[in-house]
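Worksheet: one structure, shown below.
One protein chain is absent from this view; the other protein chains keep their places.
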Amino acid sequence: MKNSDRLRLHIPVPLSRPGDAPDFSDLDIPPPDRIARPEVTAPASDLTSLAYGLVRVLDDEGRATGSWDPKLDPEMLDRALRLMMLTRAFDERMMRVQRQGKLSFYVPCTGEEAVAVGGTLALDPADMLFPSYRQQGALLTRGGRPVDMICQLLSNAGDRLKGRQMPTMYSSRALNFFSISGNLGTQYSQAVGWAMASALKGDTRVAMSWIGEGTTAEPDFHYAMTFASVYGAPVILNVVNNQWAISSYQGFAGGGQSTFAARAIGYGVAGLRVDGNDLPAVYAATQWARERARANRGPTLIELFTYRASAHSTSDDPSRYRPADEAQRWPLGDPVARLKQHMILRGLWSEERHVQLGAELAEEVREADRQAEAHGTLPEHPGLVAGTMFEDVFKEMPWHLRRQRHELESQS
Amino acid sequence: MKNSDRLRLHIPVPLSRPGDAPDFSDLDIPPPDRIARPEVTAPASDLTSLAYGLVRVLDDEGRATGSWDPKLDPEMLDRALRLMMLTRAFDERMMRVQRQGKLSFYVPCTGEEAVAVGGTLALDPADMLFPSYRQQGALLTRGGRPVDMICQLLSNAGDRLKGRQMPTMYSSRALNFFSISGNLGTQYSQAVGWAMASALKGDTRVAMSWIGEGTTAEPDFHYAMTFASVYGAPVILNVVNNQWAISSYQGFAGGGQSTFAARAIGYGVAGLRVDGNDLPAVYAATQWARERARANRGPTLIELFTYRASAHSTSDDPSRYRPADEAQRWPLGDPVARLKQHMILRGLWSEERHVQLGAELAEEVREADRQAEAHGTLPEHPGLVAGTMFEDVFKEMPWHLRRQRHELESQS
Amino acid sequence: MVQALNSGLDVMLGRDPDVVLFGEDVGYFGGVFRVSDKLQAKHGINRVFDTPIAEGGIVGVAVGMGAYGLRPVVEVQFADYIYPAFDQIVSEAARLRYRSAGEFNAPLTIRTPYGGGIFGGQTHSQSPEGIFTHVAGLKTVIPSNPLDAKGLLISAIEDDDPVIFLEPKRLYNGPFDGRPDGPARSWQDHPMADVPDGYFKVPLGRAAVARGGKAVTVLAYGTMVHVALAAAEESGVDAEVVDLRSLLPLDIETVEASVKKTGRCIVVHEATRTCGYGAELCALVQEHCFYHLEAPVLRVTGWDTPYPHAFEWDYFPGPRRVAKALGDIMAS
Partner (left out) sequence: MVQALNSGLDVMLGRDPDVVLFGEDVGYFGGVFRVSDKLQAKHGINRVFDTPIAEGGIVGVAVGMGAYGLRPVVEVQFADYIYPAFDQIVSEAARLRYRSAGEFNAPLTIRTPYGGGIFGGQTHSQSPEGIFTHVAGLKTVIPSNPLDAKGLLISAIEDDDPVIFLEPKRLYNGPFDGRPDGPARSWQDHPMADVPDGYFKVPLGRAAVARGGKAVTVLAYGTMVHVALAAAEESGVDAEVVDLRSLLPLDIETVEASVKKTGRCIVVHEATRTCGYGAELCALVQEHCFYHLEAPVLRVTGWDTPYPHAFEWDYFPGPRRVAKALGDIMAS
């Protein structure tokens, strides 16, 4: 047997590791409007090129150009920038609070703020969100109050989830924000089910979900795509390709062989690949997908191409597996900086106002934190009653749980 | 709210149901060689049109044409025809034996003989097969003896699987034919694992698996595609699109939105759509995929477009959910009739020899059945020892199973 | 029992516009066991429909529908095929109310045929109840006759928590006492097969005494209730047979009262023994009735092997094995 006859296993390896210079030579970044915005009613089979392109609105100078430009008015731009900056201020503060030992865990979304904020702004507040743990921006966009969110993070007496969940696993029925699960991807098929129910009832509301690119390998990605395709569910399925899944680069999810948007093609579903650090592009793509869903043309898969600029979570140290300066060198820049540049270019914003807003938001979050910590922090007096842990297992507590609660209480 | 504003759920409905005339107006059947055979080393991204076409070799008159023609020699054609006819004779006999109450269950593959026979003939005997319950043709092709297979079906004393498995769940390590599972699709990721192992060891053998189109919705389809793509596994993954999954037509697996071969595209994998009733086409496609795998170009997904001409199993009555004459009217004909026509056209075969071979094979199977039944049938004396049911749970029997065996034996 | 279940589904589809029914082959065809026969034609394709073959997707989608406000009833074609849905059941449906502190819930009913006796081999015969009763947040129900089947099914559908509803497939078309050579019986004329047409409920969490007795308590459910009754006759032992009906929540009062009365207890199920639901019953009985017990609680169960096709009746804990246990426990 010649050596050339032998089979070889291909184990993916990223272009750069700690110590290397960041290498993005495999990225092909087209200018905005390389691919025009199609009609929302176009058949999926006419849209395949969109899965390989990159929907962009802001060019390198910050100008909005091309047919995807959603022409956001100054008010909306203001709102979007403010929400992205609020998200960032929130993350910064919570990372600090976690380091102080008041939180058991935290997940920042630095660099990905446009994904959650832009997508959520493009929907109606009545549309239902099925987020992962990295869409705090969506909750803030829906009007989630920082103080409430921090109470959840602290598992304290103000936590509406009664201390049941790890930090970041928010839920808000009032804001149409589904309870976040720690199990990757399960929300994807649930979003499809919710959308199917909406269609079945002749409602008008659509559902939207997000997962990370690493999570596409889980079965719920496949279930969601299959059911959404078969039943034409009015759902928007986002894959946030932030290049990393903890320490595994996107090559381990199949990113070396194709785009994640291209997964849509085989299901006969519309697939868009979008610059996830370009807020108007995220907005425009989501708006397109929503209109499509509302026109009974079924689901859209959107790959949001971005970069996880921070650690996976407070339990992670990315310097062990990627070059320390990869984030700064990300060719698609930072979403806040890019929107700011655009707004300054349009005369709607200034460096001074930006600095001032940053300071205001930091103060707003600090104040929310103060208020929240007044309800206690996890290591000290959570101020919650342990007996409540037996509630909500079922609607009505069966005898064995009553007995166990009694056992607990008789011991303390 | 206007009615037109309302969302609607799309529930797929087949073109014809019992009482209707069969309707195949949605099928587009191209002539052979609409798409030429590409180099096996071509990148997957150059192959997408193959996922929407239909690889064919035999035209309507039975002539082999086009660049996919594998130019099978007379000996191979003889072998292929004989194996398909043996498979059919085997099915016919076993359906009868089941109706006599000697088998608890049976699964015929009528109309799909070319899929298993053609695919298996194109491989090396050392290549590993991971079949579903409908590839008896593969086992016969590998040299599985009808008498051994019938002993398995009868769960009798001659059953090498010791009566442990339902009929049709064959296994043959000696013939590189993996143990069939009743759980749909699980063999797909296993085949990828076997192929990964072969590559990892610098071996030369490839793996091949089959699932039905309905089974593509299960997670193992997605796992197999993801892992095969990421690691470039030398594996051939077949989707047998026989139009039906028990009573559900392929629209419930997503067949209304795209082809099953097109699923390959999003994973960056080569995908072929093949006329599954055209034995030379099945052979050629499999051969292409095997060469590709052996050249370290990774996996191929092959959709075999065919029709389940018989019932799903002996527990099924298809007249309840599809027109009774749909099978006869299947536009791609019958695989045995088509190969026969081709061989007659080439002067290699005749109607008389065909009839004679049919009779011979029927007798061969009848004789095998007689021999097998001599070892007992399930309802009467299986001739197996009940105590053996405690073996092979583990390599060595732990105390609790010894105790349970003792319990059983002390009662009888 | 098939007709009773069909009627229960029919009644609920008629009463509650939020009830939807789906699963593999459930729609046009009416299910491989015909439990949803004619329901699509009657209630419409939007209420009763077929699905892709993806048990995990079916349950995932149902959880989402529940969050919307529907009340999904899904079928898993065989309990042996419920494992691909395990994550959505255990990590999602079971915990949704808890993790959202009641903001969302999963009012699903997951129907699935379980158990052996039809020569289904290892993948059409399993009894997985014990893995569900271990999971906080799930209810598990198993009827043993048509009347209970319909009444429990309606209770399960109306329940706001997820219910695993296991249907003993060997009882679909008639009672079965575990004697494969006996004459096949139909439900006709069976006292528990006189099922009212309309809406009625059998509450979850309440057992029934299928046979009164003083000497020993036999705890059983599903097919094994009939086997236990046959064994009581065969052995001549004055056994009290308790049909648990709900495994979770369990009717501990009825169990406790019976065992305290008899002082002896046998647990019967078809599932593998180790860590089966019978282990929990043993644990509970000795916890609650220790000082009343005159003998160890015995388990008569499926063996700790896969269900072997050829040895169906050696595996199945039939009346002979139960009768032997009755004899043994009376002798100890």
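Labels for the chains are A, B and C, by order of writing; each one numbers its residues from 1.
Everything below uses one rule, namely that a contact is a pair of C-beta atoms (placed from the backbone, for glycine too) under 8 Å apart; a residue touches a chain by one contact, two chains touch by 3 or more.
In this text the structure is predicted, and so the values were computed from the model without any measurement.
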Of B:Thr65, B:Ser179, B:Ser313 or B:Gln371, the one touching the omitted chain in the full complex: B:Ser179
Which residue of C:Pro113, C:Gly137 or C:Pro317 touches the chain not shown here: C:Gly137
Among C:Thr123, C:Asn145 or C:Ser235, the residue in touch with the chain that has been omitted: C:Thr123
Candidate in contact with the missing chain, chosen from A:Tyr267, A:Trp330 or A:Phe390: A:Phe390
For chain A, residues in touch with the removed chain: 9, 11, 13, 17, 104-105, 155-156, 159, 162-167, 169, 181-184, 214-215, 217-219, 245-248, 252-254, 315, 320-321, 378, 382, 384, 386, 389-390, 393, 400-401, 404, 408, 411-412
Residues of chain B (touch criterion as defined above) contacting the omitted chain: 128, 130, 160-162, 164-165, 169, 171-173, 178-179, 181-183, 186, 188-198, 200-201, 207, 219-220, 222-224, 226-227, 230, 391-395, 398-400
Contact set of chain C toward the excluded chain (per top definition): 80, 83-84, 86-87, 90-91, 95, 98-99, 122-123, 130-131, 133-137, 248, 271-272, 274-280, 282-283, 286-287, 290, 293, 295-299, 303-306
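As a convention for this text, only the chains that are shown with their structure count from here on.
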Between chain C and chain A, distance of the C-alpha-averaged centres to the nearest whole Å: 41
Distance from chain C to chain B - Cα centre to Cα centre, in angstrom: 35
Where chain C touches two or more other chains at once, by residue number: 46, 51-52, 54, 56-57, 84
Junction residues of chain B - those touching two or more other chains: 9, 11, 217, 219, 252-254
